[in-house]
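With one protein chain withheld, the remaining protein chains of the complex are depicted in position.
Note that the chains are named A, B, C and D in the order they appear, and that numbering of residues resets to 1 at the start of each chain.
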Amino acid sequence: GGEESAAPATSAPASSSAPAAKGDGVLTIGALLPQTGDLAFLGPPEFAGVKLAVQEINAAGGVLGKPVVEIDTDSGDTKTDIASQSVDKLLQQKADTIIGAASSGVSKTVIDKITSAGVVHFSPANTSPEFTTYNDKGLYFRTAPSDVLQGRVLGDLIVQDGSDSVAILNRQDSYGNGLADEVEKSVTSGGGEVVSKTAYDPAAADFSADVAKIKSSNPKAIALIAFNETTKIIPELKKQGLGPDKVKIYFVDGNLADYSSDFPKGTLAGIKGTLPGAASSDDFKKKLLTVDPELRDYSYAPESYDATTLTALAAEAAKDDSGTAIASKLVEVSKGGEKCTDFKACLDLLKAGKDIDYDGVSGPVEFSDAGDPSEATIGIYQYGDDNKYKNITYLKGNVAG
Amino acid sequence: MRSAVIAFTAFLGGLILFLAAPTAWADGEALKGTLQNQGQPVSGVKISAVTDSNAPVGDATSDAKGEWSIAVPKPGTYKVTLDAKTLPSGVALKFKDRSSLTLQVYEGNVRNVLFPLVSAGAANQGGGQGADTNTDTVWDELAQLLFDGLALGLIIALGALGISLIFGTTGLTNFAHGELLTIGAFIAYVFNTAGLHLLIAAPLAVIVAAGFGYGQERFFWGPLRRRKTGLVSMMIISIGLAIFLRYLLLFIFKGENLPYEQYVAQDGIQLGPISTTPKGLVAMGVEIVVLILVGLALMFTRLGKATRAVSDNPALAASSGINVDRIIRIVWAAGTAVAGLAGVLLGTTQILNYQMGQQVLLLMFAGVTLGGLGTAFGALVGSLVVGIFVQVSTLWIPPELKTVGALVVLILVLLVRPQGILGRRERIG
Amino acid sequence: MHAETVSEKKAAALAAFATLETEPGVAKPDPILVVDKVVRRFGGLTAVNVDHMEVQRGSITALIGPNGAGKTTFFNQLTGFDTADEGDWTFNGRSLRGVPAHRVARHGMVRTFQLTKALSKLTVVENMRLGAQNQRGENFFRSLIPGFWRGQEDEITERAEELLERFKLDAKRDDFAGSLSGGQRKLLEMARALMVSPELVMLDEPMAGVNPALTQSLLGHVKALREEGMTVLFVEHDMDMVRDISDWVIVMAQGSVIAEGPPDTIMADHRVIDAYLGAHHDAPMSVEEAEEQLQEAEAEIEAEIEEKA
Amino acid sequence: MSEPTKPDTPEPEDIPQPEDAATPEEREPEAAESAAAVTDRSDHVAGAQNAVLRADELFAGYVPGVNILNGADLYVKKGELIGIIGPNGAGKSTLLKSLFGLVNVRSGTITLNGEDITNLKSHALVARGVGYVPQTNNVFPSLTIEENLEMGAFQVPKKFKERFEFVCEIFPALKERRRQRAGSLSGGERQMVAMGRALMTEPSVLLLDEPSAGLSPKLQDLVFIQAQQINKAGVTVIMVEQNARRCLQICHRGYVLDQGRNAYMASGKDLINDPKVIQLYLGTLARA
Partner (left out) sequence: MDWNLIFTRAIEAGIGTEAVIYALAAIGLNIHFGYTGLLNFGQAGFVAVGAYGLATMIATFGLPFWVGVLTGIAGAVVFALLLGIPTLRLRADYLAIVTIAAAEIVRLVVRSIALQGTFGGTDGLEAFSDGFYSMNPYGPGEYGIGPIGFDNRTMWVLTVGWVLVAVFCVLVYLAMNSPWGRVLKAIREDEDAVRSLGKNVFSYKMQALVFGGVVGAFAGFLFALSRAATQPDLFSTELTFYAYTVLILGGAARVLGPVIGAALFWLLLILVKTGMEEAVNHQVITFISVNQVGAINYMLVGLGLVLLLIFRPQGILGDKREIALDAR
């Protein structure tokens, strides 16, 4: 791809058989991430992740000797169908890889369009298990592990804490339902009991009925699978006498965030949560802040960063920037070889003709053949008095299990 | 009082942290667990594990802390069984049929196993909460839902009142009304974050909102009406305005949920079967007072009657010596002020977000319509019905569909009473 | 002006009425509409309470009564626009109780509205065309093939234009009906109802607000309707008009029929005078002088007309 | 209200001509052969001296580019009762509406007691003592009868009780039904409410648009007698009527409006006897 190039428009003839087209020498990365809609709050860290990676890649000399071009677009949410527009535009601009979307639902509406254009669809945040089996012509990848692993770990954590009656309160969407199912499986097989599994409408005006439903089942632990509705649900839980001082509450990646400015001290003390990804170092956070000084949250920034870096490495490894070429090398650069953790180092190894294994900021990222991270680290965290979360431990897991 | 609570939760939190932190995951695959009855460790209970081909792997006995663990040779499926005979007297398995569990142990992970125990006698067969989710809790839940329905209904009513007033006087179905709530809430937020206590910020916000409503009519809707813009056009203009305002708010305040600085996550208080928060009660009080005041004003003051007169026939109202423009401006100011108040209260009891108003817009419309368009009391009654239905219907339908319940009621009621609950039918001929 | 020779139909109508007693609810020789015990209440108010009433076929019957007597409400019941609390009525022997409004119209009983209902964004001629019945093009599937209905449409248009001319609306033919003046709307309303070619046309104050000169010419048209075999039942407060064209007058007060009879008899009935006509009936109402002069002027013109006739 | 000593109404020459219409001279009405027919504006200009309310060469309309009033003139002197008659669609209601600020006047001037009130808002006119009864839509359907009347007295709430009694005396039917919503009233009952509403303020100039329409003969009489009585009490009345004969009987002066301009202007007596007027506008039906 490459918008400014005058190369003939050959990079994206549509067909289901992988076209053996050659790229135009400029790696073009399209970011399809939420600027508006329900997930708008996830946009800034994800954009920052992509931007940071692109900056570092270009600082290291770019890909195939040319600077990487980044094009930002809005993925909106499923309500607006804006993603489809954005993809049209990115394809027009000869994007080779499209990084996004945040929501599994949005990704579903565009995956066919992207993959049938021979472009890599690379999501930093889709966790729906369905993508593993989706007919993606080998072009769909993600750095976020499917919910199977996180659900398993969270369920086990709940069992370990001795809660035999568990209530699950989850977003009624593919993320929430998928994760809730995995948690339920894990809890029941571990000997616990899921006494209520309540899906809520994220756009609801209030959550008192949903919480009342949970309360009537009298649980000892609550798994709260939510996004930023958490700030509405926690007070409701407290109101109905289900605060973290009364029952054990568990968060997931969707809502494990810094709530120090949202709640008075102590509100969340004791709440535990799981988050895919290795420790994102303070160093990484600092670098992100140089890209976007207003960042408050870092969710999926590492995944976005890794997705971008991997794309660049795969293009280098393939010596071609076309989508299909990148896809053919992505699995290879993610595992089985000499380990490296940043673009510059990996690039040097590649240039030296070595096989590399990129380990990113989000974890070891080893792709399975389906394009999912087959191995992932899940961190277990706990909130302190200051409503910030601290890591207790990390757990490596094999997604296929 | 508050600080005491915080200190206590902090202590608890610390305690859990301390307990949980060290023993998380050991290297190598294993099965482990802790036996507890009502928080007390249960020791001396025998637990054994076999592979899925019934080859014994090992067994263990719970120690003084109730802990046990069995190392397994490799990842795979294992069957773990608790020997119920070894349980101390007075302690029983909570689920008699689940004395053995089949589970998967993953590579490099320790798998936790839980055998829930209860004091003998309380055990029940199989899963489920069993007989003690009795009628009592159903009534409690109903009471709670009714109360929450009332709370929601009152907020909706406050918003709906504004819709109804503005619709009543100008005929405009204002799709931007949700944003008026949001704006009210965010004005208070701005004052609040600038250092004013919410109790000062809120009334200020209501005043500013009133000014905003006045200005909107003065400089936007009024001129449009004078240009003889049709009602349907105005309705669609309001859609455009709603989109504009909503995204302006997104632009300024970002997509995150924002709380006020005071009264966040208040502890619940218990009133009989009902749990609520002090702020929730105060909000309801304010809502009731405002609703009654506005209702009375509409019924009995000259101004109130004038608004109805303007709504019926603006030309005739003018012919009667009523300054129609002035009335409409007052209505806009009042309608926006109550909407702003609703927004602030919604922000206090829930949270602020650029979509908060939009999320209740349909409910407000449903309330207004259910009660009978253009009648202020109808809006009140309709909103309460909607609010209560949203909440109470979750006794029978999954909460994800709670809005559906209210909307179906709306349609059913209109099937029987096309003019709404308090609406009046027009005379023909 | 209009010819006052007693036409065939008028004579027939008068003959039918000649032997009738002038009491409320009297049976007519050939009733087209028979009403029995129709009651409509609004809360505590009984707006209509008609025990028995018949309308003679081929006649022009006036329904008069004080304001709020229940005339419009009565029309609403009969034409299916409102549901009567009790009672039954038959049109051409067929019971119409509970029959919806559009069906009533199709049976041949069409009403107009006291407060006009012009279809603002349709042109005047489209308003008229709408009135025609059994239009082939009003079926969705047939409407898609113009061949099916073009011919009929032309006939309808021709008829509409004829009527518009008679109602002095031809100049407004292609204007939106919403731009008509109050009186013009009345005219359109009536003309449109006639497009239905009803057997019984029920006019609710057709001439209120219509210029007297035009009223006069319209009366001729209403009489012509009778000649065409139509039955007319109308509500009107203009006594001159009632006297001029009606064969029979029914008086309603407080929901019930209180008197019936030929116009002259009715207008001499003291109950009717008390409840409805007031002093106006024949006594000069105010400035006597003016009245006298008026009389003179009338006489002159009358004479003029008689000369011509 | 005090008579203006020297009305500063503009001289005819000063009156701005409408840009989009031909000059009035080119649009003479054809019916000029009658004695009462308006041939030029001199009658108007002469008569309009000291008028309470006068309108000069009004051009007004609804749809852009189409004038309904084409240079209508009108004046009323203090204490006068004038009648306006004319065919349907002549623009009578439009004339009243322009006088009352409900239709935008495109050119021409309206003065009240010497003050230019062209295109002044209605409520401001009410404050200046003008009352108006519209022809249609003349009640507030969702308000009760009492509230309708209360709205009539909007600017003088203190007088409500007294005026309410007064109106109820004229129309006793209203008092019985005071709590009934006007929307459910019969046509005639509405007309009573409409009339009653205008009487609430004790206006000094009263504009009535077909006040007798839809009323029973008995009440029609009442309306005309009332109009006369009100007039006798010093109120200037302008009345549009299709009950033309009756209207002309009681009025001091009558205008015949046709196609948006004055066709005739004379005393009521003269008009009622003018054969041309009779033939064109009055008809011969009424023989009362």
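Just so it is clear, a contact is a pair of C-beta atoms (placed from the backbone, for glycine too) under 8 Å apart; a residue touches a chain by one contact, two chains touch by 3 or more.
Bear in mind the structure is a predicted one, so any value in this text is a computation, not a measurement.
K.L.:
One chain is left out of this view; which of B:V138, B:L199 or B:L231 touches it in the full complex?
P.N.:
The missing chain is touched by B:L231.
K.L.:
Among C:S7, C:T22, C:T46 or C:Q135, choose the residue that contacts the chain missing from this document, as touch is defined above.
P.N.:
Candidates C:S7, C:T22, C:T46 or C:Q135; residue touching the omitted chain: C:Q135.
K.L.:
From the list A:V26, A:I82 or A:I378, pick the residue that touches the absent chain.
P.N.:
Of the listed residues, the one touching the omitted chain is A:I82.
K.L.:
May I ask you to list the residues on subunit A that touch the chain which is not drawn?
P.N.:
Considering the whole complex, subunit A reaches the absent chain at 3-4, 9, 13-15, 31, 34-37, 40, 43-44, 47, 70-74, 76-82, 84-85, 88-89, 92-93, 104-105, 108-113, 116-117, 128, 130, 135, 172-174, 177, 199, 201, 292.
K.L.:
Since one chain has been left out of the picture, which residues of subunit B touch it in the full complex?
P.N.:
167, 171, 173, 224-225, 227-237, 239-248, 250-251, 254, 314, 362, 365-366, 368-369, 373, 398, 400-401, 403-404, 407-408, 410-412, 414-415, 418-420, 428-429
K.L.:
Can you list, in ascending order, the subunit C residues touching the missing chain?
P.N.:
Counting only subunit C, the missing chain is touched by 79, 81, 100-103, 105-106, 110-113, 117-122, 126-127, 129-131, 133, 135-140, 143-146, 149, 153, 176, 178-179, 192-193, 195-196.
FYI, only the chains that are shown with their structure count from here on.
K.L.:
Spelling it out: a chain qualifies if it touches subunit B and also touches subunit C; which chains qualify?
P.N.:
D
K.L.:
Which chain is in the middle, if each chain's centre is the mean of its C-alpha atoms?
P.N.:
Here the chain at the core of the arrangement is B.
K.L.:
Averaging only over C-alpha atoms, locate the centres of subunit A and subunit B and give their separation in whole Å.
P.N.:
Averaging C-alpha atoms per chain gives centres 28 Å apart.
K.L.:
Can you work out the whole-Å distance between the CA centroids of subunit B and subunit D?
P.N.:
Spacing between the chain centres: roughly 59 Å.
K.L.:
At least two other chains touched by the same residue of subunit B: list those residues.
P.N.:
none
K.L.:
Multi-chain contacts only, two chains or more: what residues does subunit D have there?
P.N.:
Correct list: 184-185.
K.L.:
For a test of understanding, state which residues of subunit B touch subunit A in their complex under the given definition.
P.N.:
5-10, 12-14, 16-17, 20-21, 24-25, 33-34, 36, 94-95, 98, 101-104, 106-109, 111-116, 127, 129, 133, 137-138, 140-141, 144-145, 148, 151-152, 155-156, 247, 250, 254-259, 264-268, 270, 275-277, 280, 346, 349-351, 353, 355, 359-360, 363, 390-392, 394, 398-403
K.L.:
Along subunit C, where are the residues that touch subunit D in the complex?
P.N.:
Touching subunit D from subunit C are residues 1, 42, 65-73, 114-115, 172, 179-184, 186-187, 205, 208-216, 219, 237, 239-241, 244, 275-282, 285-287, 290-291, 293-294, 296-298, 300-302, 304-305.
K.L.:
Give the list of subunit D residues in touch with subunit C in this complex.
P.N.:
Subunit D reaches subunit C through residues 62-63, 85-91, 93, 135-136, 173, 184-189, 191-192, 210, 213-222, 224-225, 228, 242-246, 249-250, 268-269, 272-273, 275, 278-288.
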